[in-house]
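Omission of a single protein chain aside, the complex is shown with its protein chains in their original locations.
Then we have subunit A:
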């Protein structure tokens, strides 16, 4: 084979001298270390062969094709040369056994497949699916690659696998969706190998960093005024700055020390097998699918890592569906220094010649893109001659995931992942009857005992609840809703569901008629914020006093708390002059006072104010005082004549009084609404109805019933049609002895009989119509005769009766005549049609052929 034709390259592969350990020492140590048994925590679910039903597997799983055999020989040869030339390196993973105990080359186990789900088109969602869908099993021997590598179909069926199974499946999916992906056999940290995320921060808890936009400072304009002269001392400022900085650095130092201490505490005990644990993960090379930079994906956790990440400690080999490469670079520094230029034969020793990565990356690849295409075209021709051997097609059946399984995702629709100070639980939609799909519990300590907060994500809830955030330290619950809640609720944060407690409700303002955005409550106050109201109200604050008396519990009347003060603020109404546009209105209900504060004019710094005393008093004579100048104290920016008038003030006060009443009513309504919302929320929590999309044919009971009913109707219709197709030969066949084969004579007779019978029927029918026709005509004639005889004595009513009878009779006669004519026309045609049908009848066709 071609492998033998260039053995002179092999010596170059010996690179391990660079390490400080001699091969002997290393081997020795390896042996010693392999004796150390690591107790695997828990009882890992072991997949044993007897659980796999191999009987139904297709033949490609059970035998090797000649080409595969040839490939195995090549691989065997390669392996022998490799062990000869690199005696200090571990044997390669080339052809592990599959589920049927047949050796299969690793590349052929990769079956590139594009999944029919648009969600699985990108690498991140693919990886997430694989990690969710399969249950992780540790390698039987953490220091050696497995002896068996099952097909992805089997792995998907049983929903569990080791890192090699995970990576093979993910690699198949990624290559299928166009990525340049490879499986890597190498060494990784303990955390990765055991899928231990407890030292990782949960990605859901990481807050997105706020991008601080540097505010662009406009260049000072030509006539910008100069700032007033600064009289403060520069020296003092400097000193102050220095002092501040010192304090800051000290604080920072302390913080850093604290952090370091924490980090130290979190660090795990050093792993005795560090660097020896075998792991398999996926490499995605840059280039295809607009991947800007090569990266690793750990198939267990679906996380992506840079190729320099310290979790990855070395690479033995890597492969895709076309070829197999052995790493010839030194891994003393993990994967940090590796170059993933698979076209470089010095760094990567390939197994098969001439597959797709033959070029070295050239430094001046200016016309790389264009040339690639040309090369491909050229290579098409060359490939046949040059390439002595091509990778055989994958032996694995097409990878299929049913929509059901895709939706359920995790095995049994459930998965729990432990992170550092966090626990993430996932469920399939509709699995929990309250719509819960995800729960993230955050803990205070590393041992996960003290709960800090819980976040629960919901789906398909009819009350549109999307996320519930429970803070255990403050006891504050926050519910987030999607648009569509009956009360337009957006956010609801509360400590208790009892009314008149601390609570904040935010609303989808566009869905509300009153433009309410937010309502905050404390036991004594209620604050409402509005937007976009035609009366420009933007804010209302209500202070409540203590309840005056206790009503009996069972009374139906509500007992609202007395209102002490209502503060309302308004936006500027551009249609009114500033002096008449109220900015703030305070009803001091207990004091019987009303304070008004107007908007400030554009070129002013003071605003008008007015205060009304609405006390009604009686003067010395016992008359009611309507209005006195001291009942209205006002400050006006520009004093106006008409506002000084008592009449004006009186009218203003009357208006305010009615508005006060209105505001109080609105406050009361707000209180009622809160009660209503709370009640509704409680009902929704109890009921937790889930919505089902009308497109969800499986779950939507209604549409299912409808569909089934439709099917039933269709079926019945079909049956009825079957029945109506009567057998015209049946009465004649019945006369013949049953079970006997028809003779030709019988057939002819049968046909003739049938035809003559039909002829008779046609004649009978014609006669019948004729008879009716005659009868009708006779009757008419009789009637006419009778009429002529009795014409003189007839009353007008009788005459009318006679006339109507005549017209009806004439109508009947005409119809009968028409029918008769039509029958005469059609009868011969019908007769011929039957004759032809009889000739074609399957029972007679053979026997009548001769005569036809």
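Heads up, the rule we're going with is that a residue touches a chain if its C-beta (ideal position, glycine included) is under 8 Å from a C-beta of that chain, and two chains touch if they have at least 3 such contacts; residues count from 1.
In this text, contacts and distances are computed from a predicted model.
J.: Given the options "Chloride channel protein", "Cytochrome c oxidase subunit 2", "Dynein regulatory complex subunit 3" or "39S ribosomal protein L20, mitochondrial-like", say which is the protein name UniProt records for the missing chain.
T.: "Dynein regulatory complex subunit 3"
J.: With the missing chain put back, one of A:223, A:695 or A:745 would touch it. Which one?
T.: Only one listed residue reaches the unshown chain, and that is A:223.
J.: Could you tell me which of A:446, A:646, A:675 or A:845 touches the chain that is not displayed?
T.: A:646
J.: Can you tell me which of A:72, A:401, A:600 or A:780 touches the chain that was removed from the display?
T.: In the complete complex, the chain left out is touched by residue A:600.
J.: In the full complex, which residues of subunit A touch the absent chain?
T.: 221-226, 228, 600, 603-606, 626-627, 635, 637, 642, 645-647, 650-651, 654
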